[in-house]
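All protein chains of the complex are present and in place, except for one that has been dropped.
Let's look at subunit A:
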């Protein structure tokens, strides 16, 4: 298990119960059912989109693999009589599939790969994992099981007798596998001609058998080595193709297999898209679009991206985190009922209850909006629900328009910043997006410096960028950009004009030179000096002027459209901003949680009696907490007798002075038992272990145990 995948805490099954659960947190929760349905449909839409993206990204890789598999055995089938083919030792065609370290994502890739192969190449595919194959015997068992079952899958229930054979424990050796293969391929030959045609249209006469090793790194050398040696001896009767799923680098093949074995393989390398690029596409398609009403706040997005970059590189985990955000948003924000497509949202506004209207009035962004209005309007907004609804519809529309414009302008700005040296605003559009969400981007130093740099761009770069921007605006859905496009086009024509003018001037300069040639040296010097002087004094050329204009124009666009979302009224409805919840769920800290629980049980139990002040040990705490606190004071080895003594002192503190001091020499049996139970609980949790160094001592395993 690599980069352990934690399922989101709210695994929801579609049932009435979950719907109920959805709203049970707050008393004033409204429209729970509608929120639940909206959440479901939104998530389904997003899920489809992510799957589509994944498919598109993998297409190239899969196409290559399919053509490799087609090639691999066809060569031998065609020209077995040729001399070279007889002389060459037959190697096992092998695809080394480098997938990157994000192992959690691989499962999905392999699943879709086997689907693709099943549709195009061969029904015989086996997926092997290292943990199932500690020895060659297990590997063969697993392999035969999968292959023979897949046969049954393909031909439904026609051949009952065959199923029986596979269920009797057949000898798991290569020879029985070969017998099986021969019988299967023969069978497809002798089938009814109609059926044969349908099958041969998809696969050929003797389709290769594909064995996929999902995690090459974890396989032991011996297993792989034996398997390759065995199958290479039978490659002529049994067209095998191996696919190695590699997470690190293809060098692992050489370090796992000795040359005598790797020389039996015919290895070709295939590389999947890096998960960073995958993430960029996901962010591009899911977040930087007006298509989905739900948005992530800056902090939340930062948390998700950080988990991705710092910890696992796993796109699946990112999507799961995104899903969690959606669920959490719809669960905790009653107004999220309006977080849907604009048309629906307007309808829903009309049917909002009074409570919901009050909820809206409580939103900080809305309050700010109210305060900026005239006083009679303020009163209307705060008292009349129908007027409020009208305004909300307008505001929602504004928000929608803002999003549409935001995306286009952001992309446009990215075109500029991504080509600047040192990338002051980040290379990726997601960094720019975060910066814009965080606060007013034009007030940051980075923005200032990138504008400075943009003012030094050369002309050809500037022109291509402008062209890109025009494309972005033309293809964008925003309605306000007609003017912008016009303006940009105007800039472009001006640049064009400049160029023409420049060429003309070139001609004139050369004619000037003609003239100069005839003058004497003294005059030449003089004119040259004059020229130099004039160049220095002339502040800006036409081109420079134009460049300034362009940059200023872009700057104005940014100031207009890239206002951070939290300045927008009603942004709370569509933006999920509680990063702390997300961090709690996705970036769990087991050690800290455990320590808090044992050190300060009040934190979790919320029992007033447990509320302790500072370091003292309360005797009302659970036994394990007392034992734990006592053990924190000890060194690496803990004397059990002393520990018990301390424990009983603490526990007895209540019964305290009135309990007989004389009998305290002998520890009460019940306390003794409680102590033993608490200590064994600690042992179970992995804080201590029995030690052989000293009798009656246990060793600490954590914190300062050294």
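The criterion applied here is as follows: contacts are C-beta pairs under 8 Å (C-beta built on N, C-alpha and C of every residue); 3 or more make two chains touch, one makes a residue touch a chain; residues count from 1.
In this text, contacts and distances are computed from a predicted model.
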{"item": "Record-based protein name (UniProt) of the chain missing from this complex, from \"Origin recognition complex subunit 5\", \"Glutamyl-tRNA(Gln) amidotransferase subunit B, mitochondrial\", \"GPI transamidase subunit PIG-U\" or \"dihydrolipoyl dehydrogenase\"", "value": "\"Origin recognition complex subunit 5\""}
{"item": "Option from A:105, A:298 or A:312 whose C-beta touches the chain left out", "value": "A:312"}
{"item": "Touching the absent chain when the full complex is considered, from A:108, A:235 or A:266", "value": "A:266"}
{"item": "Residue, one of A:34, A:57, A:108 or A:230, that touches the chain absent here", "value": "A:230"}
{"item": "Residue among A:103, A:290 or A:621 that touches the chain left out of view", "value": "A:103"}
{"item": "For subunit A, the residues touching the chain missing from this view", "value": "1-4, 6, 71-72, 75, 83-84, 87-89, 91, 93-94, 96, 98, 100-101, 103, 136-137, 171-175, 215, 217-218, 226, 229-230, 233, 247-254, 259-260, 262-263, 265-269, 271, 274, 276, 307-313, 587-592, 686, 689, 701, 705-706"}
